[in-house]
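For this depiction, one protein chain was excluded, whereas all remaining protein chains were kept in their positions.
Order as written gives the chain letters A, B and C; numbering starts at 1 within each chain.
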Amino acid sequence: MSLSVIIAHQLVNGLVLGSFYALVALGYTMIFGVIKLLNFAHGDLYMVGGFVGFLALSAISGVVGSGWGGIFLAMLLSMIGVGCLGVLIERIAYHPMLHAPRLSILITALAVSLVLQNAVLALTGGQYTAFHTDLGFGGIHLGPIFISYNQMVLVATAAGLMVALEFFVTHTQYGRAMRAVAIDHDMCRLMGIDVSAIIGVTFFVGTALAAAAGTMAGAYYGSLWYFMGFLIGLKAFTAAVIGGIGSIPGAMLGGLILGLLESFGTQIPGIGSAWKDVFAFAVLILVLVLKPTGLLGKSEQERM
Amino acid sequence: MAGRNIQAARLLGPLAAVAENPRLRGPALGILLAVLLIAPPALGSYATVILTNAFLYVVLALGLNIVVGYAGLLDLGYAAFFAVGAYTVGILTERFGVNFWVTLPIALAVAGLAGVIIGGPTLRLRSDYLAIVTLGFGEIVRISARNMKITGSASGLTGIEQPWLFGWHIATPRDFYYVFLLLAVLAVFISVRLAGSRLGRAWLYVRYDEDAAEAMGIDRVRVKLAAYIIGAMFGATAGAFFAVNLGAISPESFSFNQSVLILMAVVLGGMGKIPGVILGAFVVIIGPELLRAAGDLRLLIFAIFLLLIMLFRPSGIWPGRRAGR
Amino acid sequence: MSENLLQLRGIGLAFAGHTVLQNVDFHVAPKAIVSLIGPNGAGKTSLFNCITGFYRPQRGSIVLDGAAMHALKPHAVTAAGIARTFQNLRLFREMTVLENVMSGMHCRTRSGAIGAILGLPSQRAEEREIAARAEECLRFVGLEEALWQRDATTLAYGHQRRLEIARALATRPKLLLLDEPAAGLNAGEKQDLIVLIRRIRDEAGIGVLLIEHDTGLVMQISERISVLDHGVMIAEGSVAEIQSNPRVIEAYLGQDDGEADFDL
Partner (left out) sequence: MKHFTRVLAAGALLAMAGGASAQAQGTLKVGVEVPTTGSEATYGQDMYNAAAIARDEINAHGGVLGKKIQLIVGDDACDPQQAVNAASKLVSQKVVAVVGGYCSGATVPVLKIYGDAHIPFVITAANSTALIPANPGNAFLINSTGDQQAITAVKFFQHKKIKTLAIVNEGDAYSQNLADLMRTAWQKAGGKVVDFETVNKGEQDYSSVVTAIDAKHPDAVFWTAYYADGGLLIRQLRQSGYQGMIAVGDGSNSVKLFDIAGKAAEGVYAFSNPIAQFLPAAKSFIATYKKEYKAEPGPYAPLTYDGMQLLVWAMKKAGTTNAAAVEKALASANGVHWLTGPIAFTKKNTLARSNFVVLEGKNGAWIAAK
C-alpha cells in the first residue's frame, strides 16, 4: 500500500471519527456557552443515547427493520428521550447551583456522570451489549481506496445534523435567544427573554446531538458499553477546546482536527496506537496553554 | 434522603462538638490514637488491611484537600502524583537496588517537579480548564506507565522489596498498619499546621476571591503552585509506601477512577475540613466493604450519595463550615 | 515642586479596538488627598485598574516613588505600596473579620510551608506580628474587638466598608486607592468616613486617591481634583478651579440621563 493510499484511508478514518467527536463536542460547547458549565456528564449522555437507541430499535425493528431507516427512527426517538433526560438533569442538578461556586457545580457534574455510568453498569452487569443491525459491508472503491456505504451515511448524517443546528441557531427565535443568553443572562432578562427556558432548550438540543452520535456509534461499531462515554467525552471536550469553546463552528472544526490527528498519530512512527492518546492530550494541554481561546473562539477580556 | 442526611449530620454533631472544643479535642484524640495503637491484635487481618487502606486514603485525601479544599483547584488527575511516588520508589528499589529510604526523598522531589511542570503553565487557566488538563495529565501518566519498559508496562513492577528500619523489617500487614497510621497522623499534623499558617490563609483568600487576594498583595499563581506541589508530595508519599506495602504496582491502580475516589473522600466529608476529610476517607474505603453484598450497585449507591451531598449539603457530612482552624 | 508620589504619563488603554483611556497624565503628590471624578463610563475604574495592575495599559508609564508600576502584576503593585478597595465590596466570605485583615500582611511577611509545619520560632513571631498589625488596623478604622471573630460578611454594611479599608491599610501602603468608599453610606457614616480619610493621611502619612460620586464629600475632602471624561483627562486643579471649569460643566451637563451628582 503506497503512502498516498494510506493517507487517504486515514483521512476517511479521521473524518468518521471526527464526525462523532464533533457531534459530541457541539453539545459541550453549547452548554458551556449558556451556563459556562463544563458538563462532565455529556459523554455519558452519549452512552445513554446509544442504549436508548438500541432499545428503541429493538422495539421497532419488527415493523421498520434494522437497516438505516430503522436506525434513523431509533436515533430520533433516542434524541427526544435523552434530550428530555438532559433537560431533567439540568433542572434537578445544575439549575439550583447556577450561582454556587464554580467548584461545586463542577463536582456536581462529575457526580451526575458517575450516577449515569454506574446506573448503566448495574443494569447491564458491566457487559458489552451487542447492537445488531442489518447494515452490510458494502461500499465503493475509488481506485485503491475503499469507502463503505455506512461511513458515507454516517458522515452525511453528522453533517446534516450540524447544518440543521447552524440553521436553528442563526435563523430561529430560540437560536438567537440562545446566543443572546450566552453573552449576558441579566441583559436577556431585562429584554424579556425567558433565560431559564432557553437554558432548557440548549440542554435538549446539545444532549440530543450526543444521543444521535451514541445511537449511530452503537449501530456502526456494533456494541455498547457503560464506560464508552468516558473517552469520547474527554476527546470531544478536547475537540471543543481546540476549536474554541463556545463556538459552534469551532466544535465542528475541532472534532475533525482531533479525529485526523488521532488517525495520523497512529501512523506516525514513534507515536503509534499506544501513544496516540498521549499525543491527543498533549495537544489539548498545548492549546490551552498557548491559545486558551482555541482556533475560532472569541477572546475574553484580558486580565492580568 | 435529604432529611436523612441532615439527621446523619446531627448524629455527627456531638462528635464534631468534641472535635471543635479545644479542651476536649486533645484527650479525645489521645484516646482515639491509643485505641488505634492497641487495636491490631484484636483485629483480624482483613480489618487490619482495610484500616491500613483507610489510613492510606487519609493521606491521599488530605493531600488533595490542600489542592481542592484550600486552594479551590479541581484536580481530576491526582492519582498521577500517587503514581509518580509509587513508580519512583518501585523503579529505583527494584531495578537499581537503591535503599527505600533513599528513594523516598527522590520520590518527593520528582512529584514536586511534576507538580511544577504541570502546574506552572496551567494554573493560570480558568478552573474548568484546569480540571480537564489535570484529567488529561492523569491519563498521560497512566498511559506512559503502561507503555514504557522501565515501568514494567501493563504488568507493572513486582517484587518491590519491603524496607528495613533500624533492624525492623516492615513486612507484615500489621507492620504496615502502624506505618500508615503514622503517615496519617503526620498528614493530619501537617494539614493542621498549614491550615493555620500564612500560606493556609492565602489559599483560602485565593479560593474565595482571586481579585481581592491579588489586591492584597498575594501572588495567586505562586500560592496555587505551592498548594499543587504540597498536594503532589502528599500523593507521592502515599504512593511510595503503597508500592512497598503491596510489593507490586501496575497502571490499573492509578486510573481516573482512583482520582475520583480520592476526590469523593474530600467532597463527601467536607472540602477544607480536616476531620471531615478524614471521615470521608474512611467512608469511601469502609463503605464499599460494608456494601459488598450490593455487588454492582455499590458504586451507584456511592455516586447517588455524592450527588445528594452536592445538592443538599455541599459543605459535606461533617457539620460546621470550616473546621480545624 | 517636590517629587510626586504617583505619576502617570500618557496612559492609553483599549479593549478590542475600543479606546477606554487616551493619553492620560495624572499625579498624586505625597500625603495628598486627591479625587478622581467624571461621568459614568468615563474610565475612572479602568484607570484604577491600570494603576493597580489589573489592566495593562498599551501605552504610557506609571511610576510610584520612582519605581515603574506599569509592567507589574497586581500583587507586585500592592507590595510596592499601592493598596485599594473595591467598588462592590470584595471581602473574603466564610472568613472572620480578623482573618480578612490578616490578608493584607501577606506581602509583608515571608514564612512558608516548612516554617509552618515545623513551627519555627521565626514563623511564630511572624504570626504574632500579623495578628498585632491586623488588630492595630481594625482599631484604627474603629471596628471594636467584639466584632473581630465574626464572619466578615455578617457585619453591618458600613462596618464592611471600614473593614475593606482596614484590610488595605494592613498592606502598609504609601498610597491608598478608594473606589467609591461612600456608596451606600448614610450622612452620619459619610462624616465618619471623612474623618477616617483625614486620619489616614495625617496619622499614617498615606496618600489617598478616591473615586467618588458624592460631590459634597469630594468637595469637602479633596485637595486636588482630576476630571475624566470619555477616557480623556479634561481638567485638574483645586476644588475652586474645578467648580468653575467650563469643560467640566459641559461634560456633566452633556450627560443624557442628567445625572445630578455634580451639583455646581
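One rule holds for everything that comes next: a contact is a pair of C-beta atoms (placed from the backbone, for glycine too) under 8 Å apart; a residue touches a chain by one contact, two chains touch by 3 or more.
Computed from a predicted model, the values in this text were never measured in an experiment.
S.K.: Could you list, sorted by label, every displayed chain in contact with the chain left out?
M.R.: A, B
S.K.: Decide which residue listed in A:M228, A:V241 or A:V287 touches the omitted chain of the complex.
M.R.: Touching the chain that is not displayed is residue A:M228.
S.K.: Tell me, which residues in subunit A touch the chain that this view leaves out?
M.R.: Residues 1, 6, 9-10, 13-14, 16-17, 20, 125-128, 130, 132, 137, 146, 148, 150, 217, 221-223, 225, 227-228, 230-232, 262-267, 272-274, 276-277 of subunit A touch the chain that is not shown.
S.K.: For subunit B, which residues touch the unseen chain?
M.R.: 1, 4-5, 7-8, 11-12, 15, 35, 39, 42-51, 53, 143, 146-147, 153-156, 158-159, 171-173, 246-248, 250, 252-253, 279, 282-283, 286-287, 289-290, 292, 295-296, 317
To be clear about the criterion, only the chains that are shown with their structure count from here on.
S.K.: Specify the chain with the shortest distance from its C-alpha centroid to the centroid of every protein C-alpha atom present.
M.R.: B
S.K.: Looking at C-alpha means, what's the farthest chain from subunit B?
M.R.: Between subunit B and every other chain, the largest centroid distance is to C.
S.K.: How big is the gap, in whole Å, between where the Cα atoms of subunit A centre and where those of subunit B centre?
M.R.: 33
S.K.: Indicate the whole-number Å distance between the mean C-alpha point of subunit B and the mean C-alpha point of subunit C.
M.R.: Comparing mean C-alpha positions, subunit C is 41 Å from subunit B.
S.K.: Residue numbers in subunit C touching 2 or more other chains?
M.R.: Touching at least two other chains: 53-54, 73-74.
S.K.: Please set out, as single numbers or ranges, the residues of subunit B touching at least two other chains.
M.R.: Not one residue of subunit B touches more than one other chain, so the list is empty.
S.K.: Any idea which subunit B residues touch subunit C in the complex?
M.R.: Counting only subunit B, the residues touching subunit C are 190, 193-194, 196-202, 204-205, 208-209, 211-220, 226, 230, 321-322.
S.K.: Touching subunit B in the complex: which residues of subunit C?
M.R.: Answer in residue numbers: 52-54, 73-76, 78-79, 83-84, 86, 90-95, 99, 102-109, 111-113, 115-117, 119, 123, 126-127, 130, 167-168, 170-171.
S.K.: For the complex, which residues does subunit B have touching subunit A?
M.R.: Subunit B residues touching subunit A: 68, 72, 74, 76, 121-122, 125-129, 131-133, 135-137, 139-140, 143-144, 146-147, 256, 260, 263, 267, 271, 296-297, 299-300, 302-304, 306-307, 310-311, 314.
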